[in-house]
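Note that one protein chain of the assembly has been removed; the remaining protein chains are unaltered in position.
Showing chain A:
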Amino acid sequence: MITHKPSEDWFITPNGEARGYIQPHALDELWIHTGTRCNLACDFCLEGSGPDDKRLQPPKFDEVKAHIDEALNLGVKQFSFTGGEPFLIKDIITILAYASQFCPCLVLTNGTDPLLKRLAKLAEISTDNHPISLRISLDYADAGTHDLARGTGNFAKAIVALKKLHQQGFKVSVARHMAIDEDSAQVEKAFRDLFSLNGLPEDLPIIAFPDFLPPGAITEVPHITEHCMTHYHNEAQRRQFMCSNSKMLIKKNNQLQVVACTLVDDDDDYVLSDSLSASLDKRISMKHHRCYSCFAYGASCSES
């Protein structure tokens, strides 16, 4: 049993004000973290993933099945997968085959060799079930900038993945970087041109992410108080927060744990429980530096 008690910081800002929080209202989406092992080693990775990283471990099918079943009992509408690189883990095909019998699935992938190698298997399991969608990380619309961080050739591979997936009937989307000073219209156009060049739909969804900083980063962001949450957000808006309608499953210290959302797995205060139903009762404090991104930009890893 997880019995971690949150620190005082969970409830009160350093200025002595009451922290803003979210009271979860549903489990619409369950995220499953496939571990921090990745074939790439990007220094900007918000998960701190890399070829040798073992901070979070890859779960086995037998381990996640109980949680998938529990989520289904709680009325979950979607299963989503992130990592690390999900297609590196042994059981990913089995897990997707199982989960997609019940709900649509979304997998966040870098679209390079691990995915390309298992494309045929993926196509095999995606026939009769709920759709399996894939979101490929394409940081920038030009190969040079993308490959500078991800390594030469990985842009091209991601384009191959997008094109092959699209041709095989998979729903695909792109996750890109969002710079604070960018000309968003121009960036969007560059992506649309790239899609059109490669015969991809021009309206292919693009999800732009701000920089979330690596795990454990100490950064100064404004503290979100209860006042902030009630004054600048209403009930309907608060329900849009990831921690209000979703949870993430991680395997840490070889144990499956439920954390509040996809962005806070580096802080033990956000480890809520080892069961999904118990985690739904826990209020989520807005103390993490990434909570500010959700507060200010409405950051969401979901696609809707």
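Just so we're on the same page, contacts are C-beta pairs under 8 Å (C-beta built on N, C-alpha and C of every residue); 3 or more make two chains touch, one makes a residue touch a chain; residues count from 1.
Convention: contacts and distances are computed from a predicted model.
*Asks:* Absent chain per UniProt: "PDGLE domain-containing protein", "Arsenite methyltransferase", "Branched-chain alpha-keto acid dehydrogenase subunit E2" or "Cysteine desulfurase"?
*Replies:* Missing chain, UniProt protein name: "Arsenite methyltransferase".
*Asks:* In the full complex, which of A:N73, A:N198 or A:Q255 touches the chain missing from this view?
*Replies:* Here the residue in touch with the unshown chain is A:N198.
*Asks:* Just one of A:A149, A:I207 or A:L280 touches the chain that is missing; which is it?
*Replies:* Candidates A:A149, A:I207 or A:L280; residue touching the omitted chain: A:A149.
*Asks:* Which listed residue (A:I93, A:L116 or A:L280) would be found touching the missing chain in the intact complex?
*Replies:* Of these options, the touching residue for the absent chain is A:L116.
*Asks:* Name every residue on chain A in touch with the hidden partner chain.
*Replies:* 43-44, 116, 139-140, 142-143, 145-149, 151-153, 155-157, 159-160, 163-164, 167, 177, 179-181, 197-199, 210-213, 219-225, 228, 231-232, 289, 292-293, 295-296
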